[in-house]
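In this view, the complex is presented without one of its protein chains, the others remaining in place.
Take a look at chain A:
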Amino acid sequence: MLSIKDLCAKVEEKNILKGLSIEVKPGEVHAIMGPNGSGKSTLGNVLSGRPGYEATSGSVLFKGHDLLDMDTEERAREGLFLAFQYPVEIPGVSNMEFLKAAVDAKRKHQALSELSSVEFMKLARETSKRVSLDPSFLKRGVNEGFSGGEKKRNEIMQMMLLEPDLCILDETDSGLDIDALQVVADGVNAMRDGKRSFLVVTHYQRLLDYIVPDYVHVLAGGRIVKSGDKSLALELEAKGYGWLEGEVA
């Protein structure tokens, strides 16, 4: 699904990722943990092609294609989804309109016909209920005046509608209370179907109680310094990140 080899990347002339390698197979859930400033968010941004995040060397293969060679929107249409840590508001653009445009763009890419408004409305309503968002949110501006929890649930709703192959969750747990976290985790777990892969970027172990990963990687100083199974997350919870500092070259 995703094969990252020796990836180096810079943001505003500052080298952040310094030779990162990860191999994600279809259906796997990988958690990326690490202290603040280790490059966790940079990874998601580089993979999704955010302007200003520049890969300087290394390679990334996504479903066999050279990911770094693709435009931002092309990556999205090909099935890469980034759930934002801080989703922005787009005033006046209704959620429904935005979601339909996104789904249509993807369907067009797949050479499928656009969904009719009626079909889409039905689908969107059902999906909003799955993340406990009242369908009235579909009529509101994208994230406009949403609470932190509502924004995150809106992200998960978008993910469900777009049915991506690879989902990157960028600190989705930040700012969520326990109930909202449960809703988000349920949404993600419902999408685990043995084929779809997840990259869960988080600072805290808490989220991984709900979304249980197959692998846990510790990112520090722009590289993976330790990998293990879910027990590694618990170990980090108990010991903190300090004991790994020595591993940073």
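Just so it is clear, a residue touches a chain if its C-beta (ideal position, glycine included) is under 8 Å from a C-beta of that chain, and two chains touch if they have at least 3 such contacts; residues count from 1.
Here, contacts and distances are computed from a predicted model.
S.K.: Between "Enoyl-CoA hydratase/isomerase family protein", "Carbohydrate ABC transporter membrane protein 1, CUT1 family", "Fe-S cluster assembly protein SufB" or "Iron(III) transport system substrate-binding protein", which matches the UniProt record of the unshown chain?
M.R.: Answer from the record: the omitted chain is "Fe-S cluster assembly protein SufB".
S.K.: Which listed residue (A:15, A:57 or A:72) would be found touching the missing chain in the intact complex?
M.R.: Of all options in A:15, A:57 or A:72, contact with the hidden chain holds for A:72.
S.K.: Using the document's definition of touch, tell me which of A:40, A:106, A:153 or A:196 contacts the absent chain.
M.R.: Of these options, the touching residue for the absent chain is A:106.
S.K.: Touch as defined at the start, partner being the missing chain; which of A:11, A:61 or A:90 qualifies?
M.R.: A:90
S.K.: State which residues belonging to chain A touch the missing partner chain.
M.R.: With respect to the unshown chain, the touching residues of chain A are 48-52, 71-73, 76-77, 81-82, 84, 87-88, 90-94, 97-98, 101-102, 105-106, 109, 141-142, 158, 162.
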